[in-house]
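Just below is one structure, and these are the notes that go with it.
The excerpt is restricted to a subset of chains, each kept in its original location.
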């Protein structure tokens, strides 16, 4: 039996997430990965922004930092650069990371700084009650897209890739064992590691889009995700409406804080 | 798959933390053995003897409310 | 009437905010008196205890919050525990008798009915619990006309659910009548 | 929001009333970023603007929203954004740009408790000094408030009118109580409303100077695309709109930015006053607190206590003269606020410290009650 209690802040439970919210499922997968890798809780830091997903730090018993909306990666950059020995895990929602936080997102990826980023994508602003997000698919409804969203969404993973991330993957809370494996790989990777996670929001997204019941949202994930390898072989028509999951990028690139240590050595040698 | 079999032999202990369960039905809907049911807005273990310990309910419960031993 | 304060409480998702809005609109738009409606936002509103407040008056309503309740509706044990202390002496407490088993002490008039069961029985759906409660409350409080509430319900519920809601409201009215009579 | 058939009586939240006011004021452009407790303003306009050829856009962040509003305003549109504390802080740089470039627009800040994320869903009035001083550099600014949905409706229109008349960003400071209380709002016949539209150039393009030094200190900015090709910048600039490094031009511009508001205090200042004539004690209250203050006045007057109330509709420029006048006839001020005394210091300054100013603070996320205010008035008397 896996002992979650060791890793959670039991006194804060039950958590604030709605019935059927995927965020709790992700938290559990993360906990199992941390346990598997034997990461010391004292050396682990979780940094989050603002949003439902960003409330995760309240529930995990490591060093936790709940910052301002969109800025988690900036704070995390400070934490990691100041003390490269810490494992820094960054938790953000789609709005947090790619709307207001978009700039820190591409820059942290560019620097390839060793942060493990869990980006909970529920296609909506959950915390504030269902406004449209840069990841809301076209045509879907949100409180600020009452006639259906007319903006094209970001491909979060492609963006990280173009910006320079060394590890980019996508998982979901239906195929949760696969998610756990991906998170484990991301934690192991030295460099900016992005894991986009499809995590349903039945309350703010589901209800407005005929998926009010958590089970319906899980089914949607089950039926519309495709493993990367298979996705690669699909035609554009077949890809329509499908989301690929798995590891998309895994490159060996110089990591920022290691490069910085090298710089320090060089400069001190010159002096 | 000897491990599986021996595990299957020992009946599963399915623990539910009722105060934490929010009744999302996810565990119920995706239990391959239909072990679980909803009752009064919370999960209830209807047929523990059918459980194959696949762990899926535990893995997918968002509320840390169900565990398999 | 100088000031009549109601609080509808229960858990998030029970539709009490909507019920509060309907009540306030009934008073203002259809009964042409004055009312203000407020509600709890925030973490409270998600999952935990949730509340909607309506203050009714014939004059200006300066302070919009309900602090000294004439009537409290509670659909959950938690909300009942949390809010009953705000009831004024001689006030009215309406509870869902299935959900609230621990009855708080105090000088008030207690009315209990299995409100959500009535919803399921009357129209087969628990979602209209809020409307059933509205019917009970309309009868018992006597501060708003049935006609006004009826119109307000029709104006605010999703198209296609009017009949359902009317049935639920009628069931509530009937229950209210019985409670008053008993 | 439901409408009564025969008359124009509606039930709406302050946030919805704000959106309705904006539309009637002529606002046809909204750029925002969601944030509690302001989001209903955006949500209402997201539904309503496209129906009247208006534009609604949710930007990537508050900084972008403020930028888009300024850009839209320069094409001649009336434009608005709405936010709460954290977003208000982020908008400050571009609000300063709007001050500097003299671009009319309206910024709504529905205050929450703070600092930082604070108490996102609880009422507070903690941004009143920030509204005045939040951006860097010297400038003046018009800040309005409201105590009910009805007033929110009216003051939103007033905010647009001031923006257009004085070519300046105008801030409407609301609190969570006003924003989220659903109450009766009477919408007047649009024909009866006074709507101000910014001046258009009276000269041909060759003679046009966007920032010409006029008697009223107010520039005339032609909408982009109407044949007047000029430059807009956040650098100190001269009458032509081009950057300058000349001391006289810099000075004249910086002073004018303040002058154009200060000089028109008479037109801008608006206070609602209750029973001040014979008052020994004056309550100074604004926003939702003013509602409680009204009740407190009623309670105290019932007890024979001579207390009055001044409710500023315009918080900035601060009603210095009126406070000074009132000071002459009273013994003390009582200033209840959902902060630690941010406006009380202004009352003190304006009263030239001639009478005691009693501060009543509440910062626990709960509204100030009539009883609290009445108690303090009794104590003071």
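The first chain written gets the first letter, and so on, giving A, B, C and D; residue counts start at 1 in each chain.
As a convention for this text, contacts are C-beta pairs under 8 Å (C-beta built on N, C-alpha and C of every residue); 3 or more make two chains touch, one makes a residue touch a chain.
For clarity, every value in this text was computed on a predicted model and none was experimentally measured.
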Ask   = Can you write the copy numbers for the whole complex as a formula with these labels?
value = A x2, B x2, C x2, D x2
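Criterion: only the chains that are shown with their structure count from here on.
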Inquiry  = With contacts counted as defined, which of the two, A-D or A-B, has more C-beta pairs across the interface?
reply    = A-B
Message = Centroid of chain A to centroid of chain B, CA atoms only: how many Å?
response = 27
Note = When centres are defined as mean Cα positions, the distance from chain A to chain C in whole Å is 41
Mean-CA-position distance for chain C and chain B (Å) = 38
Remark   = Listed in rising order, chain C residues that touch 2 or more other chains are 43, 47
Task = For chain D, jot down the residues that touch at least 2 other chains.
result = 36
Inquiry  = Considering only the defined contacts, which chain C positions touch chain D in the complex?
reply    = 21, 24-25, 28-30, 34-45, 60-65, 67, 152, 155-156
Key: Contacting residues of chain A [partner chain B, same complex]   = 1-2, 4, 8, 13-15, 17-25, 28-29, 173-174, 176-177, 202, 213-215, 218
Inquiry  = Touching residues of chain D toward chain A in the complex: what are they?
reply    = 33-36, 39, 42-43, 46-47, 50, 56, 58, 60-62, 86, 116-117
